[in-house]
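The complex appears here minus one protein chain, its other protein chains still in place.
Chain nomenclature is as follows: A, B and C, assigned in order of appearance, with residue numbering initiated at 1 for each chain independently.
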């Protein structure tokens, strides 16, 4: 880190900062500029509370230099991580993996019908929520274990890998039993106890970015899981909250190449939540593939007009099939395949 | 809700919408405008998935009319809720309650020292984290139950009510045993399982707004707790994430009068997280009191330079005392007291 | 618009609203819901100040139904607008037009060198600022008319259309004389006098979205130009300001299909400003083409290390050429061409 002193800071103040740096087991390097003095701090300060310097007399601000994450970074692991999901395929290799399915598991017929449709169109994973995080306490909360059983049946019939959200620690055992990938939702991206707990399992984890998480916070959330020994983490961009009002969320696709530059983990894009509008999903699937996404996760419902959740952003099986046809062509144009 | 049809929508499309409305058990009222038709939907649609209409052919958009929360609203309960915290006082009445203390409980001496200092300056509650949500897995994670015991000892010695964060369901019993108020942190504002679980207790809950939560989402999170029978909820604004970079968070104080207008619950302001900078805390405490806050929660550390967490936003006991003197005068000017 | 009354509003209050509606020359339609009354207002209220209802006693809120823009909308003009730029080509047809060049015109050699390079790689337009909007008064402010002359010379030598920013009304005559397209910068998107003034010319206008403009405000800015009789408007997305900190701006590509859905005007994407980081430009060019952009505008500098402005986001001619090769393939995959 760099500790920037105020103009007119006294030698005593600078010395005090130097002493604090040494107390922390770090080395100091004082540079007298033309207008102000800075104290460059040498050593690994990742695990220190750097912000404490901001209250020290004479200090103007503290500038971190080292990124706070480590295991998620390309500096720690040069080769890209490829995460197998079930027997169906993997994400992070040349082939782009598509996961599709309804927001919620509503009943057995629905989930089987959607599963067959998306399988046929080329998906390798089936998404579907058994436990639902709902903004309103009065909204449909999911079928719980019954839903998981329907998903497992769909896997048996189609070969698709099952991706389902785990909302709390108690739900982990059941999800581990029935599913192939544990999804951490955006609202839980900084539920650190839950992150640690899925880090203890050996199931692949699809980690969604919080809707106002910075890139560093996102990678640190992945770090929580990696630090517990689970290396199979996929990073999923699902849109951020901004002032824009024609979408439910703003999808910042530049994060795809930026995550690839900083991390070895596969990057998945969720254009359904990333826009919240069915008519924008196709375009954002195309864009995500073009800029290097390793996977897509998409909401597909056989009857969106009667969907119990997220009707406004669900594709029909027909739309999904057309989109798959389109992205296959784009994938080839960027030397990938779907 | 109002379903707005596209210009040129057909009679068949309008009829289809009308049928969907009736299927949902609601009544319809079709209005032909000069440029477009709208279908006004009559009845309580709070628990319905309104968004599904957006995928129906001929529909342009759906406009909700009813607020989705109910128990938190002034329409359900006209008199303001006053929440007693321990034997120390209450929030929501004429007297403004101040809760203060360190970010984390670091050791016994620290917490007792801070407790005595803030008590003397006029605080009624002592804050201190035993379980810490930390962005980095490598950062100090708190003293857990040992920390709770130190807090309880501080209460015995000072009479201050203890406010501490509960991060997961497993931590609830210990927090209920030792603390007077359960705090739900901003990162957990939409951890719905946790909200329901604290709703089952009969301890007062200090609910912090998520850093990108809308006002409606905030009140719906309160509704989760209220709906389980716990009526003692305090709403705490702690800053939102915006593009501003001279603060850690932007503190939107207009939410104080707006929450009072919509809800009967007490409103608390956290200027420490709300700015992230010690030198801005005093000004925002003053402003919060002036615009009607029922309480403040403030980080105070006896040695911010050596704080293990949040050093950059902690007041010293001296700063806190000066601030308390200032807000006492402002409180009188707005016919309140501290 | 829909005027939503508060619960418990009185018949007198409703009647007062009805009278105000009629005073405005509009028709009213009162609907009694189960929980509240709404007054649907029938007629073209685009040019009225709807917000005034919000201060009327008994009114809770006002919900607009009609979009405020008209000439920019697909409802007014079904066929897509194609804008020819110089003799070089056009934007809005099957062929995607690429405009490239330095942020600022720095000297004659530079601009000619870049012009030849981008022409050879397939660009149809040359961008370059002669008048520069600079955040700091101490920064390089551009070569003014001398810069325009170099641009015109570059056009003569390459056939590229010249695109240059006009910052104030006084600069219009010179820009009209030397350039083929007038660019309105993001900071001037709501400089309404300037919009009206370029609307009086018959030059194509490239209108950049303001960095915090909503989609409606963006289309209304276009409407200012269209309303003065200039139909040759291109809408340019250049990134918005959000909390994200790994980019200079967040590029919200979903606006491309959304603008196509609402407006007949061509949509251009600027990934250079849209990210502010050279290493992200290539990915966002690919994504923009994949999701339907009609054009790209890109910063290319022959020596970014010595660029006087925007070095951090400029491609070298080599990078630009590689990117062009990539997007040609993607364009074919979406049935377009570059």
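Heads up, the rule we're going with is that contacts are C-beta pairs under 8 Å (C-beta built on N, C-alpha and C of every residue); 3 or more make two chains touch, one makes a residue touch a chain.
Being a predicted model, the structure only gives us computed values, none of them experimental.
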Worksheet item: Among the options C:39, C:198, C:211 or C:236, which residue touches the chain absent from this view?
Response: C:211
Worksheet, complete the sentence: Out of A:35, A:79, A:156 or A:335, only one touches the absent chain, namely A:35
Worksheet entry | Residue touching the undisplayed chain, where the options are C:5, C:151, C:220 or C:268 | C:220
Worksheet, complete the sentence: The missing chain sits against subunit A at residues 2, 4, 7, 29, 31, 33-36, 38, 40, 42-44, 63, 65-66, 75, 241-243
Worksheet entry | Residue numbers in subunit B that touch the chain omitted from display | 212, 214-215, 240, 242-247, 250-258, 261, 274-275, 277, 279-280, 282-284, 286-292, 326, 329-330, 332-334
Worksheet, complete the sentence: Even though one chain is not shown, subunit C touches it at residues 20, 46-47, 49, 51-56, 62, 68-69, 133-140, 167-170, 187-188, 190-194, 196, 211-212, 217, 220, 223-224, 227, 241, 277-278, 304-314
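Everything that follows uses one rule, which is that only the chains that are shown with their structure count from here on.
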Fill in: Where subunit B and subunit C are represented by their mean Cα positions, the distance between them in whole Å
38
Practice prompt. Determine the centre-to-centre distance between subunit A and subunit C, using the mean Cα coordinates as centres, and give it in whole Å.
Written response: 31
Practice prompt. Averaged over CA atoms, how far is the centre of subunit A from the centre of subunit B? Could you give it in whole Å?
Written response: 26
Discussion item. Show the residues in subunit C shared as contacts by 2 or more other chains, in ascending order.
Written reply: 242-243
